[in-house]
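The other protein chains are all here in position, but one chain of the complex has been omitted.
So, subunit A:
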């Protein structure tokens, strides 16, 4: 298959949440999201309840995919940072560790320079966490540990979803 399965465990989820909460404070941002390149929301902090996070995740991934396609057309590997400037709020979107998208929403209480600086630092930390997460998932798969309850689902379980 094209990509390894994305898996998230409690321990890494806590570390990730701590890392983005720190970034939220240090960058003076309003909201931060981490999104899988396939458009699935991984984590978020700040004023998340004000936003339709599922749509935001899907559109961000679409945006990164489209600009990635553009990058390839001009012979670049990818554009690792995107910046969208609005009247009040701005979006700073960057790729972390090659596969995860970090979205920082900020207004005039912060600045692009500050966000870029803090994002760079946080990205290193997040890359480390995601590397460990991928390794852990691979090891678990290799060793045959199957914590995933889907191995035991029955046809009835599946049918019940649609009733």
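The criterion applied here is as follows: contacts are C-beta pairs under 8 Å (C-beta built on N, C-alpha and C of every residue); 3 or more make two chains touch, one makes a residue touch a chain; residues count from 1.
Just so it is clear, contacts and distances are computed from a predicted model.
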Problem set entry | Chain excluded from display, named as in UniProt, from "Gliding-motility protein MglA", "Nucleoside ABC transporter membrane protein", "PadR family transcriptional regulator" or "Dihydroorotate dehydrogenase" | "Gliding-motility protein MglA"
Exercise. Looking at the whole complex, which of A:18, A:117 or A:153 touches the chain that is not displayed?
Worked result: A:153
For this session: Based on the whole complex, identify which of A:6, A:81, A:114 or A:134 touches the chain you can't see.
Result: A:6
Exercise. Which residue numbers on subunit A touch the omitted chain?
Worked result: 1-10, 12-14, 36-40, 42, 52, 54-55, 58-59, 62, 65-66, 68-69, 146-153, 157-158, 160-162
